[in-house]
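To start, the structure under review is shown below, and the notes come after it.
All protein chains but one are shown at their positions in the complex.
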Amino acid sequence: MARIVAGLATSHVPAIGIAMDQGKTGEPYWKPLFDGYDPARKWLAKLDPDLIVLVYNDHGSAFSLEVIPTFAIGVAEKFLPADEGWGPRPVPVVNGDPKFAWHLAESLILDEFDMTIVNDMTVDHGLTVPLSIVCGQPEKWPCPVIPLSVNVVQYPPPTGKRCFDLGRAIRKAVKRYDDDLRVLILGTGGMSHQLHGERAGLINSEFDKSFLDDLSRQPQRLVDLPHIEYVREAGAEGIELVMWLVMRGALDDDVTEIYQHYHVPASNTATGLLILENLTE
Amino acid sequence: MARIVAGLATSHVPAIGIAMDQGKTGEPYWKPLFDGYDPARKWLAKLDPDLIVLVYNDHGSAFSLEVIPTFAIGVAEKFLPADEGWGPRPVPVVNGDPKFAWHLAESLILDEFDMTIVNDMTVDHGLTVPLSIVCGQPEKWPCPVIPLSVNVVQYPPPTGKRCFDLGRAIRKAVKRYDDDLRVLILGTGGMSHQLHGERAGLINSEFDKSFLDDLSRQPQRLVDLPHIEYVREAGAEGIELVMWLVMRGALDDDVTEIYQHYHVPASNTATGLLILENLTE
Amino acid sequence: MNNFDDIPGTYLFDKDRCHEGYHFNMFCKSLTEPKNRDDFKANEEGYLDNWQLTQSQRQSVLDRDWLGMIKAGGNIYYTSKIAATDGHSFQYIAALMSGTTENEYRKMMVDGGRSIEGNRSLSEKG
Partner (left out) sequence: MNNFDDIPGTYLFDKDRCHEGYHFNMFCKSLTEPKNRDDFKANEEGYLDNWQLTQSQRQSVLDRDWLGMIKAGGNIYYTSKIAATDGHSFQYIAALMSGTTENEYRKMMVDGGRSIEGNRSLSEKG
């Protein structure tokens, strides 16, 4: 039987990837941020999961406005880094796990989640930057990754409750899997940021810190938070935070908070990172 | 306020479209089938709906195995007939209603249906043959049509319960729409047929007739019917019948059965047609 | 457990068949464009070289072995696009897949189709 052993949430700011790809992580602007990533990398190396389910959003890279899936799951053997306008990131190819991914897709659809199944797709910074954050710059990523993309670009994204419930259904699907895998779930995006309009650059640290705290201890407040509160309080693009609820829903009710990190700024964005472990692990 | 006034379910066999396009509807093979469509055409002309929500499946035409949405809704201004390998059908362009379609998409997503929103797509026989069946061969279709596509090609399709509940959510969304529209909902596909393998040509009239009867009077039996029963009893491709449940879910619990028609064969398929009206209309 | 494999003569297009047949079905899908149909008709072998087909998928296409295509991961809605390119109907390939002629198959359908009796499960069939 497979089981979810832990969850990690992190921002996925493109500039973080660029800083790593261009070797700037030691510069004064970036150092405090990356110093905060060290404990997460050590934790991940020690956890050594067999598989990562990575919840993220595509930013007009693999998908476009032509076809906008609310939830999409990648079942391919591998996923190439996307060209987002400045060429693909120089990071390893992401290996999937078709057997697990198809199991997950099938289980979720039979559990009444209306997944879009994707056999061929690239992955953009939304997926590769979190991997860089938690793995550094390895020759290859440490384990297979299942891309699970959530629409947060076109309004309306799924509700917080729907995201949390998706996490619950993922947990069920993992438990139903025969092979004995230790699975890590990642939720990505956020924290507060607005990239467009006259209000660009908005940061709400109070909101972010409550979000980090409540996600471990009282997620129900966040499950019930309406979209407009994200947009108003955390910036229009801060609505990405709903994806952290998928991660939280996939964990047990009671979890151990292992690590928390918060830093402002990375480019336009407040960055957060949170590690939670199931007590049973 | 918009409201759903009636529902109609019908098979969408490509050969029916070809028979019409090639002027063969008077031939002995086809005449009994098309004679049975006359009352439905008269009924529709009299009903004169302002808009049709047409639940169907794409057969590798607009979509492919690259991206497989469980539920997709077309929000474009218009939809061109697809080339399915023998050129597009010579039927009118299908006009959408972006304002209504976007309202429906938004409402369904906020109601926790994980819709895929589609801005650009063609429509294949799954959508155009039902229009031909109920409208004949007009210069233009009588009203705008919202394409709502359901995956029934790749296993697993959504469950019968999920389809029925989608219908319920469509009903709610229609009621929330400000303009005073009279909406007809169409469910298409089926009835019993198997197109592939050594069992091709399977017809189960007993199953089909119970399905027709129960859909009006005791839909709950069908809502609970597992996928394997469709495949076993109605043929592998007979699983398209789950789409009739979307139509039924969009209607009131109690409906008036207006018309029923059943004929074998059309090509490989048993064909059925059922018209239900809400009592309040 | 549901057991779709117990249903005779039926190849449910499930996750395994999709995984096996992805590139094959995408080749079939390409035939929805007139230019691709022309290219395929002009040079089948050459056209197939553009797609990552397994040997048995490739041979089933060249042989128009319709049941073989299904067994090799083809989905009927996709393989039917080869039939359409050839000018054949769904009924034509259905007849061949079930091991009969188009005329006999057509007659079976006019007579009410293949009976469900004896066709529900392999165990029932014995």
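As written, the chains take the letters A, B and C, and residue 1 is the first residue of each chain.
The definition used in the following text is that a residue touches a chain if its C-beta (ideal position, glycine included) is under 8 Å from a C-beta of that chain, and two chains touch if they have at least 3 such contacts.
What you are looking at is a predicted structure, and each value in this text was computed from that prediction instead of being measured.
For the chain that does not appear, the touching partners among the shown chains are A, B. Only one of the listed residues, B:D83, B:E106, B:D208 or B:E277, touches the absent chain: B:E106.
Within the whole complex, the absent chain has one touching residue among A:N95, A:Q154 or A:S210, and that is A:Q154. The omitted chain makes contact with just one of the residues A:D50, A:E84, A:D214 or A:D252: A:E84.
From the options A:D50, A:D120, A:E233 or A:E257, the residue with contact to the chain not on display is A:E233.
Take subunit B: the residues that touch the chain left off the picture are 75, 98, 102-103, 105-106, 119-120. The chain not displayed touches subunit A at residues 14-15, 29, 59-61, 64-66, 82-87, 153-156, 192, 194-207, 226-228, 231-233, 236-237, 264-265, 267-268, 270.
Please note the rule applied: only the chains that are shown with their structure count from here on.
Subunit A and subunit B have CA centres that are 37 Å apart.
Remark: subunit B and subunit C have CA centroids separated by 24 Å (rounded to whole angstrom).
Rounded to a whole number, the gap between the C-alpha centres of subunit A and subunit C is 40 angstrom. Counting partners per residue, subunit B has 65-66, 154-156 as the residues that reach two or more other chains. Residue positions of subunit C touching 2 or more other chains: 14-15, 18, 22.
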